[in-house]
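Missing here: one protein chain of the complex. Every other protein chain is in place.
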Amino acid sequence: MSEVLLRVEKLFCERDDRVLFDGLSFSVDSGEIVQIEGANGSGKTTLLRILSGLSRNYEGDIFWREEPVEQARDRYCRELLYFGHQPGVKALLSAEENLRWYCALSPSLDPSRIRAALAEVGLSGFEDVPCHTLSAGQHRRVSLARLYLSDAPLWILDEPFTAIDKRGVAAKEALIGRHIARGGSVILTTHQDLQGSGAVRRINLDKQMEPNG
Amino acid sequence: MDNLPTNQSINRDVGVAALFIAALRRDLMLSLRRKSELVNPLIFFLMVITLFPLGVSPEPGFLAQLAPGVLWVSALLATLLSMDSLFRSDFDDGSLEQLLLSPQPLFIVVLAKIAAHWMMTGLALTLVAPLIGVMLFLPSEGMPGLMLSLLLGTPTLSLVGAIGAALTVGLRKGGVLISLLVLPLYIPVLIFGTGAVQAAVTGLPIGGYLALLGALLALGITLAPLAVAAALRISVSG
Partner (left out) sequence: MAKAEKKWLPRWFYQLASPRWCYQICGKLLPGFSLVTLVLLLGGTLWALLFAPADYQQGNSFRIIYLHVPSAILAQSCYMLMAVAGAIGLIWKMKVADMVAKSCAPIGASLAVLALLTGAIWGKPTWGSWWVWDARLTSMLILFFLYLGVMALNSAIESESTAAQSTAVLALVGLVNIPIIKYSVEWWNTLHQPATFKLTEKPAMPAEMWMPLLVMVIGFYTFFAVALMLRLRNEILRRERRSGWVKELLLVK
């Protein structure tokens, strides 16, 4: 029994006098992975920022559980996890303090699971170290630990595998698989091929623009 | 979908207070770990004050006359100087995006951030102001007026400055621009602040000035976080 979580209708966005996408419509069901593809500068990140609600420079309609997203903003924010270009990790705070703040921002999360989540991303022993002493990959992993804490049905992930080693990628893919199996859904961009995560639907922004010239 | 709990039952009031405290603690912790930025506004305050005897005249009577205005203008500039960093690092490392996507009320977090900023600048300036008042030969009768007016006026400066900071956070060179946007809006606080100090020096009642500063503060607390929240959404969206 799959349910339509997010539906996008006739999305139009231009940036710097260039139309990034026009008439883009698709929907994301529960238990589905949607991979956004396209060349650099094709508007992948812009699309994800629009879907998450960060960017409002678009025309068209976005529905969350068949309700206009502007009206369902509060519930949408509760049910969304967004992982952006910048990891959102404060260099001066330790990994645990960072996640504690994240839990304060998302009141449904359980702060007692923070250490377990950090262990999952291979950061046990680094919980109390200020993040500026960590490497770039570890930095991102602090942020990825949010995925282990999350109870949100929709994950929007922008390049989640950048600066992550092979083993880490495999673990993340397994995590995404579990999320899908639970009935969650994922919208992501990545340059890697997803393996073993079940069916992946691809939306190519380059192809989408071709008929429109 | 059944094992993904929704979260309607959280007690909202407790949540808001806890959120405010969590945000305040986080920002204070961040400032305390970056000690140089903590003392920079104070050093700036002191340096600007030093320029006046050097640039105008070290004559005590003259300085005493100048003191209320000089103290207030310097406090205003010191606050302005520290304003740019309020949202800058959160914007740069992506924390701001997470904040905007949180289901928690942005108003509360913004208010907490401004409160933390004020404790690190305005409150600190208020505490060192008597020392500087002495250096400028401000009569001792003026000290209560100085302290009280700064105590009530500097939070308003932080609140209004935060609007400028939120509007310019997405820009590479926001620093000078903030001054252009915010300085004209600081004028009422400056007028009533110096008015309070001058009245205190001449032995006039200062209650009226403090009431006006308090009214500005009340207006600032209710409206400024709304403007800041709107400005942050716009800046991040752009």
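Structural remarks
Going by the order they are written in, the chains are A and B; count residues from 1 in each one.
What we mean here is this: a residue touches a chain if its C-beta (ideal position, glycine included) is under 8 Å from a C-beta of that chain, and two chains touch if they have at least 3 such contacts.
Here the structure is a predicted model, which is why all the values come from computation and not from measurement.
Listed by label, the shown chains that the missing chain touches in the whole complex are A, B.
Per the touch definition above, the residue from B:Val16, B:Leu77, B:Leu106 or B:Leu177 contacting the chain not shown is B:Leu177. Of B:Ala17, B:Leu127, B:Ile191 or B:Ala218, it is B:Ile191 that touches the chain left out of the display.
Only one of B:Ala67, B:Leu111, B:Leu146 or B:Leu167 touches the absent chain when the whole complex is considered: B:Leu167. Residues of chain A that touch the chain left out of the display are 15-17, 57, 61, 68, 70-71. Even with one chain removed from view, chain B keeps its contact list with that chain: residues 160, 163, 167-168, 170-171, 173, 177, 180-181, 183-185, 187-188, 191-192, 195, 216, 219, 223, 227, 230-231, 234-235, 237-238.
The rule is simple: only the chains that are shown with their structure count from here on.
Separation between the centroids of chain A and chain B, computed from CA atoms only, is 35 Å. Residue ranges on chain A touching chain B, taken from their complex, read 3, 30, 52-57, 74, 77-80, 82, 84-93, 97, 100-102, 104-108, 130, 151-153, 182-184. Listing the residues of chain B that touch chain A in their complex gives 1, 3-7, 10, 15, 18-19, 22-23, 26, 29-30, 33-34, 89, 92-95, 97-104, 109, 233, 236-238.
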